[in-house]
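Down below is the structure, laid out as structure tokens.
What you see is the complex with one protein chain gone and the rest in place.
The chains carry the letters A, B and C, assigned in the order they are written, with residues numbered from 1 in each.
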Amino acid sequence: MLISDNLKEVRTQVQRRQLANGIFAMIGLLTILVALIILLGLTLQLLIQGAPRLSWDFFTSFPSRKPEQAGILSAWVGTSLVMLVTALAAVPLGIAAGIYLEEYARKNWVADIIEINVTNLAGVPSIVYGLLALGLFVYQFKLGESIQTAGLTLALLILPIVIVTTREALRAVPNSLREAAYALGATKWQTIWDHVLPCGLGSIMTGVIVALSRAIGETAPVITIGALTFIAFLPDSPLNQEFPYLPLTGSFPWINFEQLFGWLGAAFTVMPIQMFNWVSRPNPEFQLNAAAAGTVLIAMTLVMNGMAIYLRFLFRRGVKW
Amino acid sequence: MKLKRNTGFLGGLFALVATTVVTTGIEVNSQSTPTVKIDGSSTVYPVTEAVAEEFQNAKAGAIQVTVGVSGTGGGFKKFCSGEESVQTDISNASRPIKPEEEEACKAAGIEFIELPIAYDALTVVVNPANPVNSMTVGELKTMWEKAAEGTITKWNQINPSWPDAPLTLYGPGADSGTFDYFVEEILGKDNDIRSDFTPSEDDNVLVQGVSRDPNALGYFGFAYYEENQDQLKAIAIDPGDGTPVLPSGETVNNGTYTPLSRPIYIYINKASLAKPEVKEFVDFYLQNAPTLVQEVAYIPLPTEDYEKAIERLQNAETGRVPLREGL
Amino acid sequence: MTREKKLEKSAQLSPKLVRDVREKIIELVLFLAAFSAVATTVAIMYILIKESWLFFNEVSVIDFLTDRKWTPLFVEKHYGIISLVSGTLVTSGVALLVAIPMGTIAAMYLSEFAPSRLRELIKPCLELLAAIPTVVYGYFALLFVTPMLQKILPDLPGFNMLSAGLVMGLMIIPFISSISEDAMRSVPVGLREGSYAMGATSLQTAWRVVFPSAISGISAAYILGASRAVGETMIVAIAAGLQPRLTWNPLEEAATITAYIVQVSMGDLPHHSIEYQTIFAAGLTLVLMTLVLNIMGHFLAKRYREIY
Partner (left out) sequence: MVDMEVNQIQPKAEVQNLNFYYGSFHALKNINLFVPANKVTALIGPSGCGKTTLLRCFNRMHDLYPGNRYEGSILIDSINTLGRGVDPIEVRMRVSMVFQRPNPFPKSIYENVAYGLRLRGVNNRLLLDEKVEDALVASALWDEVKNRLFESALNLSGGQQQRLCIARALVTDPEMILFDEPTSALDPIATTSIEELVLELKKRVTILIVTHSMHQAARLSDYTAFMYLGEMMEFDQTKTIFTTPANKKTEEYISGRIG
């Protein structure tokens, strides 16, 4: 019996299945739309509520007990500096670990343990990192409640993400490239450094930015460290006002490290903490400030994600296999 | 070409990090600008923040002040740690220092000066739709004590004239100084409180809870009531003599709003007072406290108390010694 | 030896030696970097165990696991972690009931239905859901979702696990959809063509071939979502109420482990008191819970990688 003998039946059956298919596609699109509409609604609500506060002064003023004068200068500077420390610590460490796991590690129990640890760390609740930081960085290493403590804490938090993206990026590099380099007599490290790593750099950077944008909004671990909330000053500048800017001294080691890196030990506040602080104020006027700070925070993550998307786009266009 | 640039970039990154890692070992805590470090209670925070703001404005940035919110206990932990990286100059406290905390300070060789700076009146609030306007301390006790847990679930079980409606309770978390004070004053020392109420460290959450539930009752600092008067109704408290009193600056200061008004404190590390910036800040604090306390909706102490506090500061009188009875 | 000979010899020997040593050093440095992950785990466990030690000296593990009440801050003290665990599980359960179906459907749609341009547009937008500060979500749950739910369920208390869980679910969607989608997209194109060649629709291919083929990757995504939910802090701290009680009813309020930890770390307790130390015992419990989830997820993900 051939199908063409009862083509009509086949066609109605196909139609029925296509209908189910169409309905599912609608549901899928709808699900995503619901999520996105809520996202949009939340953002818009914050924006509308906070809009009256969003002026240049808001970015250049220190916090104040008077809501209309309060600004986020110390918060956004703090966030930027903390993110700088986070990136400087997490990126090289994470990339190096990713390279090791993907390119060097042999299939043995050591690699297995490291791997389990990485996946496990990715799932450890952020507040636990806060407890770790309190016990380790603040009281054991005596780093104080400083930019470096917060930066390192968030670095540990995003380390697994950086490792995992690095591994994925390296895995996507075709083996033929490695073989080509080996065939020319390159050592393993030369192969990785000159060819594999540059090739995966786009995806790695994308992953790093996404990870940082996640760290930027973290509240819980910074609360447990006990981030300071009223900071009406900026850390001392590492650079001098006039030429040659670098803080040089007359004797060895010729650079005033204390000034150059003093900001690492400075007290700080960050955006989510500032927002949380305003949200819990008795004066309802502060809720507007909180909304404005929330808008800025979302905008910051938006910009970072936008950068990541753009990088991904550049990378995809530039390299085609 | 492209690969080259990327490698250069990566190399630069590594170099930067290497220097960072090497140099973080170097002592970096010394700040060239003098800094006053303060931490502690969230109840005292608004007052100290206001002072710090004004002080920094007056000094035009020559002195930096940081104010943290780690809670009274967290504040004392840092204050008494003897660990230079976390030690604070001043600790905000919504309750007097506890003996074990005093021990810790002594062990670290830290002497402190205790200065009361204002009153905080705990305010019992209900939803504006609630007909109840006043209650006695006894009624509050019946409502909150351990024995009420699971049994006192309706308003009219406490007072038959109150509505026949379920009772929902909100209050600060059991680890806060406000909670301790409330329990001590209403239930008495070592008397346990019922545990089936909604606690929150975030007083705005409590405001939300009470303002949206006509059957709710809660308590928190006066400032939160003052700023949200349109959504909340304060309950007049009858200390037992038949005259219910509403909280206000006047009733707290003349001693009629009892027992729910308490003093709040700052503790100053005596050694820190040797630093001119700390000395200057504390002087500024006591001079401006009366106006600034009022501005943030707390209740200032009587003028003679501030004078006594200034005197104590000048004499560098240390230890937990009440300024007068009740402080 | 003449100078030329020396030069020749060094040209032959030392670069090899130098190169080998350099390669070894680099490998060692990289290994140390990778080992930092282990070090971090050890540090977390060390801190938590060290700090909970004081606690478990006072409270027996059996009480900790079997007592049905958690009132360490009251005069009559009980240390039954189960009350906090129940709150954690219920909020996470509600969140997963939202996030798993929605995340899976979204992933299926993106991977099998959406035109590639739409996918490239939607994916990063969805990921933004995870980027919103959780404080914002907390107030969204408390001030918007709860009042809305109260219109349908008039008896719902102002703080409840339902609305916290729902909003948390929304936050977790991108974790689940993005990892599931990656897993689905890594299903070889040959399998997909095999299914289409049999006359399957996209839905049938997605549901009968792609989904089962990617199942271990997808379940790894579910588990990661679950450990996110278990560890989420600010949403539950703001919207679920902070009253520890042993209940499995999402319409009630309850405290979670994480909410308890932030509550205490912002409070006025003297440090090093047993009350304060409870947060480390609670943290330890939390880590162990996520550890179990994560190890499960690891093995599932590993299996899925080995299939192809």
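Here is the rule we go by: a contact is a pair of C-beta atoms (placed from the backbone, for glycine too) under 8 Å apart; a residue touches a chain by one contact, two chains touch by 3 or more.
All values reported here derive from a predicted model rather than from experimental measurement.
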item	value
Among shown chains, those touching the left-out chain	A, C
Touch with the omitted chain, as defined above, among C:71, C:104, C:146 or C:195	C:195
Interface with the unshown chain - residue positions in chain C	115-116, 188, 190-201, 204, 208-209, 212-213, 307
Positions on chain A contacted by the hidden chain, ascending	1-4, 7, 10-11, 13-15, 17-18
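As a convention for this text, only the chains that are shown with their structure count from here on.
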item	value
Farthest-lying chain, centroid of Cα atoms versus that of chain C	B
Which two chains share the largest set of C-beta contact pairs	A-C
Multi-chain contact residues (two or more partners), chain C	262, 265-266
Shared-contact residues (touching 2 or more other chains) in chain A	92, 226, 279
Complex contacts: residues of chain B adjacent to chain C	41-42, 69-74, 76-77, 94-95, 98, 100-101, 104, 146, 168, 173-177, 180, 190-193, 195-202, 205, 208-209, 212-213, 216
Footprint of chain A on chain B - complex, ascending	2-3, 6-7, 10, 13-14, 16-17, 20, 23-24, 26-33, 35, 37, 39, 42, 45-46, 48-50, 52-53, 56, 61, 64-70, 74, 78, 83-86, 202-205, 207, 221, 223-224, 226-228, 295-297
Partner chain C, residues of chain A touching it in the complex	14, 17-18, 20-21, 24-25, 27-29, 31-32, 34-36, 38-39, 42-43, 46, 92-94, 96-97, 99-101, 104-105, 113-132, 134-136, 156, 159-160, 163, 187-189, 210, 213-214, 217, 219-220, 223-224, 226, 271-272, 275-276, 279, 294, 297-298, 301-302, 305, 308-309
